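Removed from the display is one protein chain of the complex; every other protein chain stays in position.
Right, chain A next:
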Amino acid sequence: MVTQYGIKYAVHLITTHFGDLVAKVCECLLRRGPLTLQALVKFTELSSSQVKNSLLVLIQHNCVQAFLPEPGDHGDADKLNTQYIVLFDNIIHRWRFPKFLNIVSEKLDEQCVKLLEGLLQHGRLTLKQMSDRDRARLDQKEGEDVILDATRANLIKLLNARFVERCPAAEPVLAKPTEEESSARKRGPKSAKILEENETLEHRVMDAAAPSEALRFLLVTQTESAADGGLDESNTSSLKAGVKRKSDALESETESGAADEQVLLWRANFEEFMRRLRHEACIVNLRARLDDGAVIVLRAMLEATRSAEKKVKTEHSVPLSLNSIYEEVIKSVEGRNITFDRVRASLVQLSCPPFVKAINESYSIDFKKIIELAQSDEVESVVLKRYGSDACKMFRLLSNTGRFVETDKIADSTLIEKKETPMVLYKLWKDDYLHMEKLQLTGTRQSHFLLWKVKKNTIREHVLDEMFHAALNLNLRLAYEVEQEKELLSLSQDNRDKRLRKVKLLSQSQMKLDDAIMIFHDF
């Protein structure tokens, strides 16, 4: 879901990171959908080389992907030229780099963090480039090979944890859409059409560009390609992909390992980071509702099923038996003392309301439900703060029932004074939080009734757009405060402390707001 303010926010990010020219090209792609180089030149009124350079920057930073539409797909000659599609999510992810680095620092050592930092900073790098960076950073005395080996070992660690992946193909040929995809594109209101079509197209392009699952996390080293197919766990990233992996690996062995190190590009695997952040968000949400035991069990289940997840927005985790959950629980530090019965009891707790679903003695996490709850929390909190507790109660009632309810019935169910109810509902309706319909009845004394309803999808979109707007505002305000700070260097210590506190509060709020945006946009 890309909203109008989402676009403004993304353009603002690109402007601050890469300047106005790149931002102009990026905005053009965000608003008009995929374009060829010629079309971009026409629309942006920039020179061809300016557009080209901007595109190169955007591609280097994984914000744009080039592709070739399948020949013969359309008669239009223009369509046969390379097109460029902007990857909105990857632009927004740029805000999350500190969060990504944090995840790595919790799991791996400092060297790996540095390696990832380089990748985030430069978008894409070869092993050789990474090692050159390490050499510049580390003690110069070490030999080139020693450092290359160390860099390689760190890269393998990152690959094994799936924090880094092979870059997608530079310019894949797009296959025809499957029937399912094209029918999906036809649905939906007209206004959202461009944005929606882009999303399905984006999936197709990214699918076409993605390296095979087996190659994605595989680094074939020089020594291996020389030796006869000996894949050794210690210096090759391991994969559970099975047979497919073997054939892919063999294929890649025909490439020269040495050349690989010079040309193969690597980048941060945003998907894995987003998955971990999503899991973390689930835990945070659950912690507000249930006790520690339940949280430990959920964490263990997430740990055990993470690698089986195919996409970030997975609805259910793969089912686990009680025994395997218990095994996983006692692996963790906090879970070491937990008894089998406690785990069983926690699972009961987790299944009402159903955060975890039990099917035939196996348990599966209902991500969709947990995320929906987190979204509701956020929206209700806004309603509470903006319109007060009575309004929030009414909103929750309507949001829980999910259908039309009449004014008096709302007053009865919420135990709120009848004559106050319509006023509160009206306020919510005016700001688009409620949907209202008049019901005209002929013959009875009261001739019309008002019916109210919460349309969850509309609200979600509305709130997300406002959140993007707020994120943009936070950024602008922060930039403004920092600017002020420069001018006020001559200030007294006291005033400077105040400034610092302001900036700190603003930056913290940015990160927190981004957590909420993820819940609505990415999860």
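Rule of thumb we're sticking to: a residue touches a chain if its C-beta (ideal position, glycine included) is under 8 Å from a C-beta of that chain, and two chains touch if they have at least 3 such contacts; residues count from 1.
By our rule, contacts and distances are computed from a predicted model.
A single chain of the complex does not appear, and UniProt lists its protein name as "RNA polymerase Rpc34", one of "Methyltransferase HEMK2", "EKC/KEOPS complex subunit CGI121", "RNA helicase" or "RNA polymerase Rpc34". If you put the hidden chain back, the residue from A:L397, A:M436, A:L451 or A:V482 that touches it is A:L397.
Checked against the full complex, the candidates A:L56, A:V146, A:V173 or A:L476 give a single residue touching the omitted chain, namely A:L476.
The missing chain, though absent from the display, is touched by one residue of A:L37, A:I283 or A:A345; that residue is A:A345.
Remark: the residues of chain A touching the chain excluded from display are 288-291, 345, 348, 351-353, 377-378, 380-382, 384-386, 389, 393, 396-397, 400, 412-418, 463, 466-467, 469-470, 472-474, 476-477, 480-481, 498, 501-502, 505-506, 509, 512-513, 515-516.
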